[in-house]
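With one protein chain held back, the other chains of the complex are shown just where they sit.
Naming follows writing order (A and B), and every chain is counted from residue 1.
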Amino acid sequence: MSAPAIATQACSKWYGQVLGISDLTWSVTEGVVGLLGPNGAGKSTLMKLMTGLIRPSRGTIQIYGEPPHKSAGARRRIGYCPEHEGVYNDLTALEFVTFMAELSGVPGAKSRDAAAEAMAQMGMTKAQDRRLKGFSKGMRQRTKLASTIVHDPDVIVLDEPLTGVDPLARMAITDMIREFGKSGRIVVVSSHVLHEIEALTSEITLIHRGQILAEGNIYGIRSLIDKHPHRIEVECDRPRDLGSRLSATDHVQRLTFTDDKVVVETRDPDSCYDLIADVVLESDIVVQSLHSPDNNLSAVFEYLTSGRQI
Amino acid sequence: MLIELRKVGKTFGTVQALKGLDAQIDGDVIGLLGPNGAGKSTLLKCMLGLLEHDGEARVLGLSSAAESFRIRDRVGYMPEMDSYLPGMTAVELCTYAGELSGLPRNEAMQRAHAALFYAGLEDKRYQKVDGYSTGLKQRAKLAQALVHDPDLLFLDEPTNGLDPRSRDEMLELITLLPKKRGCSIIVSTHLLFDVERICDQVVIMHLGQMRFSGSITELRANKHLAAEAGLDADAAEAEAHPYRGGEPQKVTSREDRTYAVEVKQGLDQLAERLHRAGCEVEKLQPLTLTAVIPSKQTPNLILREARAADVQVRRLQIDRESLESAFLRVVEGAAEPPPATPTKEAPGE
Partner (left out) sequence: MSNHAAKAQIHDLGYRRYEGERRPQSARWRVLVRNVLSTSWRGWWNMKVWVIGAAVTITVMAVLMYVMRNEFWENLTRFDAKVPRADGMLPRSFWFLSKFAFILTMTVCAQIIAKDLKTGAFEFYFSRPLRPIDYVLGKVVGAVIVIGLVLFVGPVLLSLFRLAIAKNSSQLSSLIWLVPKTVAAATIATLAYAVIPLAFSAMSSNRRYAIAAWAVFHLVISNIAVGIAANPKLNISALGAVNMTDSVLTVIYCIFDMHRTEGYSPPLWSAVTMLCVYFSAGFGIVYWRVSKAQRSGMGG
């Protein structure tokens, strides 16, 4: 069995007294993974470890079986796009990406072509011969991303790729990330804007206080958070009637009424959905909408990081 | 009227940053959207009287050309970048800000504390701003914009760099401002989710022109005005015969009858049944579809068909065009909105 793309084993990193990550065991084998966590939780540390920029204080980290800080071969299979700007204003975009390609090990003869292709993938072909100095944030970001994928890596690690980017460029970048993931390669993407992550993937890893607090499918994680029962919001013409009928059953833990809505809290959402449909149809209550407001990443994040244990 | 623009234009050398803007903007929380280079910051500078421009701009009823100081007296600005004086504590900074806006020293100091309380910096207000984390710096920026009791606040990317919890809190603070402080807010941001959440009006700029100004509802309604050649048959009939059988006909437009439905399993069966029941169905995802129900029906139709097919419905909502699609539609000038961004996958239970 081939080695997983990214694998850490009891990996820790600290900087003097400051803790980066602590005893982290984690692996990624495919697709797009969202990396989340409050500020200072250890996301950047983990990303720098993945790309070989720093080495673990304890434990191991391997990219396709080899430690990135020692093996240039492993490093060549990774592309990293850090959060901060690091571009050379006097170069044109194409020159910059070509330069980065050569730095990443693409043979000199092919580097220009690879760069042009990467720029085309990012939709930047028209602007590639302009100097970076005049670029907007969205264009810079796309150029940086082109330089990240130019050497055809198997894994790309993106730190806040959409910060400050206007909606048009945002779509281009989001599409590129999804395409990349679909083509069998790995993307680890971190962001504070949870909607962005939701639009990209449903697999996440949540880091808190230097350790992995939760990993896996967002909705799977949600269903494990027992302490916060699922909420189902029903907007209808007779919310209190609906509520009173529902309250007679075991499945419902709590009912809250606002305006023309009733919010049902339950530990058994599966039965509850069926129950609500039955009650509504039997009593001829007209439903306007039905949805679960906290079955999303925002709620998961909130519940898990609010300081108390699940 | 909050802002009135009449043929406002600005040219830098050969570049026309603003091209004859005409608009009347009013509201509680207004989102200012547009790609980079659209002219947002130029417009802001013109409104504050920092740049000379063609045409006429009135902010809070004051002319930007003649009364720019009075405008700046009543406008608070929260910049995108770091903006503080090193070595000062938050209280000193806000007091200084108040004094620069003309408040007497004691008054400035009292209001500085009040503004810092509002922004949630109660514990840290005696510490130097240099040592603040990003989240705290953003709050400090908000506080210094509030000290002098502005009637209009301009916030530039207020949630930049904040982690999810701080973003939520900042958005809460912003939403409460009009009620608690009686000021209006213009938020300039790229995060359309934030805009959907907190704004009631949007202004979309592109290439120096104002492409849209109005409420979010109107923005979405525009889609159907643009896309449809005329009203559909039912609505046309209702128009022709407003009263039938003595009762006024309820005309529900097409977009009010389009629902997004998410199921646990069995999407195909449901789609089939809904189609037979007279709905226009479009399957989007493995577990999501949209259905346009016939005009005299209620959404219960969907639940009925689902129950009959033994399909569990997990989500049923009016399918509103996302703000993102609306924005792209306006900015790219396309007649057809781009395909809706795929919604999240259904829960795996």
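Heads up, the rule we're going with is that a contact is a pair of C-beta atoms (placed from the backbone, for glycine too) under 8 Å apart; a residue touches a chain by one contact, two chains touch by 3 or more.
Keep in mind that what you see is a predicted model, and the values were worked out from it rather than measured.
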item	value
Left-out chain, listing which of the shown chains it touches	B
Contact partner of the left-out chain, one of B:57, B:103, B:143 or B:303	B:103
Given B:3, B:44, B:90 or B:293, the one touching the chain that is not displayed	B:44
Contacts of chain B with the absent chain, listed as residue ranges	40-42, 44-45, 48, 50-51, 68-73, 75-77, 79-88, 96-97, 99-104, 107, 111, 114, 118, 144, 148-149, 156, 180-182
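Note that only the chains that are shown with their structure count from here on.
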item	value
Chain A-chain B separation of Cα centroids, rounded to whole Å	24
Interfacial residue positions of chain A with respect to chain B in the complex	36-39, 136-138, 163-171, 192-195, 198-199, 202, 217-220, 222-223, 269-270, 273-274, 277-278, 280-281, 284, 286-292, 295-296, 298, 301-302, 305
Chain B residues touching chain A - in the complex, by the definition given at the top	33-37, 133-135, 157, 160-165, 167-168, 190-193, 264, 298-300, 303-304, 306-307, 312-318, 324, 327-328, 331-332, 341-342, 344-349
